[in-house]
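Got a structure for you, written out below as structure tokens; questions coming shortly.
Of the protein chains in this complex, one is absent; all others appear in place.
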Amino acid sequence: MGNEERQMQFADVNDDVVRSLTETGRSYYIALATAIFVMLACFFFPWFYQLYYGIGAAGMNHPTVWGTYLASFVFWIGLSHSGTLLSCVLHITNSEWRKAMYRSAEAMTLFSLMVAATMVMVHVGRPWFIHWALPYPNQMELWPNFRSPLMFDVMAITTYVTGSLIFIYMGSIPDFAAVRDRTTGWRHHLYVLLSLGWRGTDTEWHRLGWAYTFLAVLIIPLAVSVHSIVSWDFAMSLVPGLHQTIFAPYFVVGAIYSGTAGIVTVMYVLRKYMNFEHFITKLHFDNLGKLLLVLSLIWTYINILELFTGWFSGTSTEYEQLKYKLFGFYAPLYWEMILFCAVAPLLLISKKFRTSFVPMLILSIAINIGMYTERFLIIGATLSRQYLPNAWRVYVPSLVEISILVGSLATFITLFLLFVKIFPSVSIYEVKETMETPKSKKGDTEWQAAH
Amino acid sequence: MNIMERFISSWQKYRKPGYYEDFDYAWTMSIDLDRCTGCSACVTACQAENNIPIVGEKELAKGREMHWIRIERYWEGEYPNAKLKFIPMLCQQCDAAPCETVCPVSATYHNQDGLNTQVYNRCIGTRSCAVYCPYEVRYFNYNSHHWDSPLDQQLNPDVSVREKGVMEKCTFCIQRVRQAKDHAKDDGRRRVQEGDIQPACVQTCPSEALVFGDRKDSNSKVAKSLADPRAYHVLDELNTLPSVVYLKKVDSDG
Partner (left out) sequence: MGAGGGFMLAESIKHPVEHLIPYAVPPEEFSSGIATWYNSICGMCPAGCGISVRTREGRAKKIEGNPSHPVNQGRLCALGQAGLQVLYNPDRLTAPMLQSGERGSGEFVQTTWNEGLSEVASRLSASTNNDGIYFVSEGVRGHLANLFELFMNELGSANLLHYDFAHPHSLYAANNHLFGERQLPYYDIRNSRYLLSFGADYLNDWLSPVHHGLGFGHSRQGNGDARGRFVQIEPRMSISGASADEWIPATPGSEGILALGIAQQILAGGNYQGTDADDWNAALATYSAAYVEDKTGVPADTVARIASEFSHAEPGLAIGGGAAGNHTNGVDTLVAVNALNYLVGNIGKPGGVVFNPDPVVGSSTAGRQANFAAMQDLAENARQGAIEVLIINNTNPLFTLPPGAGLKEALASIPLVVSLSSFMDETTAMADIILPSHTYLESWGDDMPQPGVGFSVGAVSQPVVSPLYNTRATGDIILGLAGKMGLGEAMGWDSMEDYIKDGWRNVYERSSPDAGGFDSFWREVLTSGAWGENTRNSNSVVIDKQVIDNIAVAEAEFSGNPDEYPFVLHPYLSTTLYDGRGANLPWMQELPDPMTSIVYGSWVELNPQTANEMGIQDGDLLRITSEHGSIEVPAVTFPAIMPDVVAMPIGQGHEEFGRYARNRGSNPIQILAPNMDAVSGSLATSATRVSLAQTGRRAAPVKTGGESRQLGRNIVQSTGADGDSAGHSAKLNSIPIVVDPA
């Protein structure tokens, strides 16, 4: 509810953001409580049940030994590419419209990565030994197996988490400082610590800009490599349908695609519930929509390529994979995926669609559902039909798995809800860069003096 | 040797082609499909020898088979010319095993006898080895297993009982191999002779379809099987260099 008559002042940005931090309505607490409850009931409780009974609580079997846990893992890693894209790529291309959103997007990245890490722990058969996958000197004189794509995963994701954390933190320092100056009590003390004594001098700004760009450039190849490496978990196997070179670009494109759709969802929520209407506008949705369209087209192309490869190969195994995906047990999921990720996004051609908020929200959720289905199919459907026909078996996720999936979403939401109340979720200084320099008004000397 | 030297010598040892020629032994199994009758005695013998759990009907309905060796059956043709062919499928102990490279904690590795071993204590249960195995011969313990007393009296003390979350597979009865090597050492003989050790499945096969031995011994039966014109590997095109060789069934249509 901005004042149309009065032009937006720089101070208004600070006010709005600080208000978003300090003023909390009932609906927030309800949302947070619900999210925490769902997280405990649907994620932790079933997980502990699974720890007790074994992975048998899930629906995996022989030979479909991977299931929704790994699909969720890949999905969350994919979602994490949202921040990278918006923060880094668009920063380097000097896109103005990203500035209001990128903080939340980076937060999404971080939290997606955290949730993905928990999915790994849920997936593994003996998670109490998962630290053995980390290279640390030990009495057993054993190092992990560095040839393994899963180890590449560990390395890449750890680097990515570390990089993203530094990146988001560093970019937020001026904002912490701004908020520090306007808050009291425990918040003030917290932000004093977090802002590291930022004073806003020219040198500091210069260094920040330089470091920020440096990290932005570094994180881009990191993000590409992370998801390529995740794809190699599958592509380095001999499983027909997984053993394809297209997987690395496929996953990276898919990640950016689902990440961008995730941003649209989050932006809608932030805009509506955090009163950020003047920060997040139709322009942003328009641009995100265009981005989604491009990614959708690339994604569709890659899928067609996969179909073509399967048919062209002429081998029984590859052809069977193709046939099975299209017409087999999981066929409804496959066509749902095509509908949501290839067909529906064509609506984005229309600018009217791109600039309507609720349709964009629905489409972005549909895209993410479709992308999750894609990950699920890659794991469940291909493992069902490998080389030896006698070992073919169908996999159906169990209640525990579905619950944990829902729970992981709740975990993500919980983390995000906590985030918006502690971190400034809109980048104050960058938004100010997008605004016109407000003219000082007659009689505003006191104002000028005060600032 | 210091760490660097050890690293370099290991590297050289394992990266040159034909490195497996330097193995102590090269245990090989040959399976004659013309002799195999599908009787499944090997399956039960393996179950008895290796403490393989009884998963129960409910788990089997979910598809969680637990047999280290399984008999695959393939129909060909239609009535009245239908034919049924059996093929026992077990861990092929590949010399270029896809499962060994992918385990993040090195719970599966190639030992000096040419066997692909599984270290239950190290396994954290990522199950990527099972995904990577093209023969689908790796079995995961989805639950902890229980033997109704006193069935647990039968458990073989030479083989560990695996807990939930751990991957297992055929080991060519490595406990018997170890024992045979120990006996050979005690006897003053330096090498294990042909016939000293037979895995449980080989020992029980009524039609002698399974034969086991050291292919480095040119007089062994398996060496002769390898030279047989009927010899082939399953999924040969994947170049996993399996240590199990199959002898083609002789099709003699009347």
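Order as written gives the chain letters A and B; numbering starts at 1 within each chain.
The rule is short, and it goes like this: a residue touches a chain if its C-beta (ideal position, glycine included) is under 8 Å from a C-beta of that chain, and two chains touch if they have at least 3 such contacts.
Treat the numbers as computed from the prediction; the structure is a model and nothing was measured.
Shown chains touched by the undisplayed chain in the intact complex: A, B.
The hidden chain makes contact, of the residues B:Glu5, B:Glu57 or B:Asp186, with B:Glu57.
For the chain missing from the display, the contacting residue among B:Arg122, B:Arg138, B:Lys169 or B:Lys216 is B:Lys216, taking the whole complex into account.
Residue positions on chain A in contact with the hidden chain: 316-317, 320, 387-393, in rising order. Seen across the whole complex, the unshown chain contacts chain B at 18, 20-21, 26, 32-41, 43-45, 47-49, 54-57, 60-61, 65, 67, 70-80, 82-87, 148-157, 200, 203-209, 215-218, 223, 226-227, 229-236, 239, 241, 245-254.
The definition used in the following text is that only the chains that are shown with their structure count from here on.
Work out the mean CA point of chain A and of chain B, and you get 43 Å between them.
Chain B meets chain A in the complex at residues 59, 62-66, 70, 72-74, 89, 98, 101-106, 122-128, 130-132, 134-136, 139-144, 164-167, 235, 238, 240. Residues of chain A touching chain B in their complex: 53-56, 59-66, 123-127, 129-130, 132-133, 142-145, 147-151, 154, 233-234, 236-239, 383, 386-391, 393-395.
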